[in-house]
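With one protein chain removed, the remaining protein chains of the complex are shown where they sit.
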């Protein structure tokens, strides 16, 4: 079991940062969208998929990664981007559509690209799988360090791209890890209604690779499993598949009334919120005391506040910049 | 083990018919393409994928099917079409591009449609999977008898459509069976180079359904396995997956020089040709004597010869008919 | 037809239409992602699950290739599936099932196996949903033979076109614009919310509607751009320009005759589209007039469409790139002035 204090602090801090980030994002997103909710309005238009509750997946995996390692995330990318070390100011400015955003406002919340830390995400289900395998292939061809990790949702494991890429990565023994965040829902469709097996780790057998299912949305268990898979990838033994039980504490996207959830499910999930739980664990295990935790939390508040401040005060791009950057 | 003489006769006769059909097709195809092979020439232009050696898969499965049951085949469809009872004259006329062909010459060898026996095929890898599941769904929704079987090659099991459809069929418990004809090659790429597991039956675990691998290209073993899967489908228990070891005795398509095959592979395959082997079995088991076999064979020669005769003498369509039947 | 009418949004008109078609023909069923319990992300299947149950109103896994392929198979044996591709932008994961199966099987089978299915999908941007959730792709679908392509601009047409789509024996791509559908959480063009009879009725494919008669210039639009053209026409009227506005309603079949007749009369053609400009709808409309008789043009025909760029997220860029009433007004005026 992980005992390194720095790492434990980092895990907690990153989760905390991510959660606070989403809270700030929620507020910003709702500006201009009340009393009548219209997605087109406010400083942050379009869809908004918050990651509240899924932070353990991001931190448990990314704790093992460095800038050379590539991560491909989904339409629900903030927690992963944060854990991967994406420039928070530029990311936030991007989500606000500003000129100083990661892509000058062209991408937005579902298209965050930070090549300096090899992070990308996209809005089509399972779409990051192929590109992740491609980075892994490039690393292998060039004999460079660095592996690739694709995060997808449990719903995405029923998409063709998942299967094709797992097979390709296995045949070519690529330094690749697929992480499935099982939040039990794909928008309004439950895993039970969409997936023919209770757990996707069994699908690893289709590719002759190791598969693990991690219960409990527990950052430490995730950390351990990710370590095994990533070690395997780094040592040239090929890909692995990890499915993680996690909780989507928000709606699918903002505006989702979640009427499809069974009565009481949300309350139960909130009672298992991984962040207070991990905080408690750190306290009880004597890893950190209140003061230590508060210090981390304050630092995170500040970092996120600064990022939002930066984004809000940043300049809008010129309209005509729309025509630039289509081609390199 | 199957002992019903009628069925055994049918199995042999269908295999024999299919093989003789391909022999005739080969000759017809090469007309006008010699001495210089140009695919555009002769009475049968375009690609030609022969099924020699794969007959056991077709007959072992189709022996259990009736006209209500739907079959979707691939770019290599003749053996399956024949076993499914597609109108042989109209099929041959179609392959010759004649007006009295199944589709008036619009489809050709890769697009054989005979709705009277619910047979269809197509030229894109794994493309029949979805439609087969759709027929199975229709049967279920209407409470009608009839199941659906999709045949694909082992190479096709790495295509997204395979995965998506297996999952869908399993979640919806459709009366569906997927048959994988494992002839070890996808054009020039070996199964080992393309598929991350030695046998695709293990992939059934990804869908929580039964999977079987049948060795030896043996019509009787295939017959038995198909019986299990089809019974399951008919009784509402959902889909199954069967992979069958089979041999591609011809090139991928005509004109293929097969330089990619390891030395001696072809000879070995020919020595295991399932048709003489099954003939021998029928003789040795006392099921049929020479006279009985010859009688079947003569009938098959005649049926195939008649079909080719019909196709050759049939009228060409008018060019302008090209513009018809785009819409119903 | 009865006189009982209500103003409905397109989404409500569509869900009502589907409901009526399901009552009329038990072979009609619906499938897609989030179309059952949620009633469709854009509300086009609201209420259907309660009414018809989970067998005929089926939520699917996120497996477009499988379930659109399944629609083709079901249609081949007599069902009439209505299948939803949530956003048209997702076509890339399942285009094979659409254009190599649905669109071609009738032909490949010599007409013996028609594929009566409706593929319903949402198109368009303008609300900041970025480059994978804001496209129209009209040209992409209209270019490939074997599918009918329908784009309603208002609730009356939507309901009537949906009837025509469901009873048609061919694959119909039914494209609903997000600015028109009438979801609370998206802006909705008011003019799309119109009186809709309660009963089943049909609006034919291949008949463009002249939604405003005029003699000076022909404005051709589809879906949301029809409303922009109407707004521009009102503004032009104040400047003494009498614009005729045509709503294409379907791209396949395309009513070339109505367009040509209008341009023969006005001598001026301006086509407005929110799909990408090159190799798309605007090129086809202009060419179809030009090839018939290019001497009808009093001035060079013009087009306003989405530039050839991925759709940017940020509002200033997105709004800059979209067609709008002012762009139409300005171009039309220049055309009137012979510039």
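The letters A, B and C name the chains in turn, as written, and every chain counts its residues from 1.
Everything below uses one rule, namely that contacts are C-beta pairs under 8 Å (C-beta built on N, C-alpha and C of every residue); 3 or more make two chains touch, one makes a residue touch a chain.
What you see is a predicted model, and the numbers here were worked out from it, not measured in a lab.
*Asks:* Where does the absent chain touch, in terms of which shown chains it meets?
*Replies:* Computed over the complete complex, the missing chain touches A, B, C.
*Asks:* Looking at the full complex, which residue from B:8, B:28 or B:125 touches the chain that isn't shown here?
*Replies:* B:125
*Asks:* Using the touch definition from the top, which of A:38, A:74, A:122 or A:196 touches the missing chain?
*Replies:* A:122
*Asks:* Any idea which of B:13, B:85, B:108 or B:274 touches the chain not displayed?
*Replies:* In the full complex, the listed residue that touches the missing chain is B:108.
*Asks:* May I ask which residue of B:115, B:255 or B:292 touches the chain that does not appear here?
*Replies:* Only one listed residue reaches the unshown chain, and that is B:255.
*Asks:* Of the residues B:160, B:219 or B:274, I need the one that contacts the missing chain.
*Replies:* Checking each option in B:160, B:219 or B:274, the one touching the absent chain turns out to be B:160.
*Asks:* Across the whole complex, list the residues on chain A that are touched by the chain not included here.
*Replies:* Touching the chain left out of view, chain A contributes residues 70, 72, 101-107, 111, 113, 115, 118, 120, 122, 124, 127, 129-139, 141-142, 148, 160-161, 164-165, 167-168, 171-172, 324-328.
*Asks:* Touching the absent chain: which residues on chain C qualify?
*Replies:* Chain C touches the chain not shown through residues 65, 89-100, 103-104, 107-108, 130-132, 139-140, 142-146, 251-252, 254, 276, 278-284, 286-288, 290-295, 297, 299-303, 307-310, 312.
*Asks:* Under the stated touch rule, tell me which residues of chain B contact the chain that is not displayed.
*Replies:* Chain B touches the missing chain through residues 36-40, 44-47, 97-98, 101, 104-111, 122-126, 155-156, 158-161, 186-189, 193-195, 255, 259-260, 316-323, 326.
What we mean here is this: only the chains that are shown with their structure count from here on.
*Asks:* Work out per-chain C-alpha centres and flag the one nearest the whole-protein C-alpha centre.
*Replies:* Smallest centre-to-centre distance to the global C-alpha mean: chain C.
*Asks:* Look at all chain centres (mean of CA atoms) and spot the one farthest from the centre of chain A.
*Replies:* Result for the farthest chain: B.
*Asks:* Quick one: chain B and chain C, Cα centre-to-centre, how many Å?
*Replies:* Computed value for the inter-centroid distance: 40 Å.
*Asks:* In chain C, what residues contact two or more other chains?
*Replies:* Expected reply: 60-61, 63, 65, 93.
*Asks:* Considering chain A alone, which of its residues make contact with at least two other chains?
*Replies:* 158-161, 193-195
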